[in-house]
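Written below as structure tokens is the structure these notes are about.
The complex appears here without one of its protein chains, the remainder shown in place.
Right after this comes chain A.
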Amino acid sequence: MQLHDVWFVLIAVLWTGYFFLEGFDFGIGVHTKLLARDRREKRVLINTIGPVWDGNEVWLISAAGATFAAFPDWYATLLSGFYLPFLLILVCLIVRGVAFEYRAKRTEEHWQRNWETAIFWTSLLPAVLWGVVFGNIVHGVKIDAHKEYVGSVLDLLNPYAILGGLVTLTLFTFHGAVFASLKTTGEIRGRARRLATVLGLLTLVPTVGFLGWTQADKGDVSSLIAMGVVVVALLAALGANRLGREGWAFSFSGLAIAAAVTMLFLTLFPNVMPSTLNESWNLTVGSASSSPYTLKIITWCAGFATPLVMLYQGWTYWVFRKRIGTQHIAEAH
């Protein structure tokens, strides 16, 4: 196994971490309209992710930074090629981050309502867009001999990619509902659990469709196994949720996300972005990667930093392990 293969795996790990973690906080954002019945409940939901969403988002920054360092051509083709989707994602992330921090900083009703609306939309849109982006990466796009994307923005809105967007949206919303039932107490907890059942069933349809399509298109035995894990994990999450085993339900919905990301990366390898114009123009782990020296340097860094990050981020979740209910939210605001 060469170093650029290791980095392919590491980048898959970073994306898995990102979708596992920010997956549920995007879901929580959507649930501020879907699950919460009043403003107090909205605040309960927002506060379940309050201490951690910022740390979750760094997984994206690391995934992008690592791609820049390990596969400069992948980074360049992807970001310049998918210009408008990334612009939209960036705008959402900007507004979303500010919305969390600023919402409670003034007490006027319209101020808070505006930021709440912002939280909903800026959680929902990226949840869809990430699926569209990954759908296109896996499916392949028009890349020319100079490694440049030559398609238009409309090419990115193909049925496969849109189905991918639907998968991430439903999956994250389900994951968020499970997280809400795990982190809240009181009446909202029961409602979160009931909603999770509905959402879990809703998630199954596009997920099986999208992954089945992927499997039929580019799959092999290993991706079929990963797909099997996704389906079994989703069913297990649904079952655990029915039984009220919220910790297990969350672990399984997270496993489903991890297995889905794994499957996509398995079908992608050894390409990082296939070209639909000519197979020899595919960006591969070999052709898009950095020099062995750079890969060695950043491998040391990642080998040292990633476990440490998991350790102290894990500690954060432990510090804030208590459930939150409406009674924990102060009156003012």
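By definition in this document, a contact is a pair of C-beta atoms (placed from the backbone, for glycine too) under 8 Å apart; a residue touches a chain by one contact, two chains touch by 3 or more; residues count from 1.
Operating definition for what follows: contacts and distances are computed from a predicted model.
Participant: Consult the UniProt record of the chain that does not appear here and report its protein name from "Cytochrome ubiquinol oxidase subunit I", "Cation:proton antiporter", "Hydrogenase 2 operon protein HybA" or "Sn-glycerol-3-phosphate transport system permease protein UgpE".
Facilitator: Answer from the UniProt record of the missing subunit chain: "Cytochrome ubiquinol oxidase subunit I".
Participant: For chain A, which positions touch the chain that isn't shown here?
Facilitator: Missing-chain contacts on chain A: residues 43, 46-47, 50-55, 57-58, 60-62, 64-66, 68-73, 75-81, 83-84, 86-87, 90-91, 93-95, 97-98, 100-106, 146-150, 290-291, 293-294, 297-298, 301-302, 305-306, 309, 312-313, 316, 318-322, 324-325, 327-331, 333.
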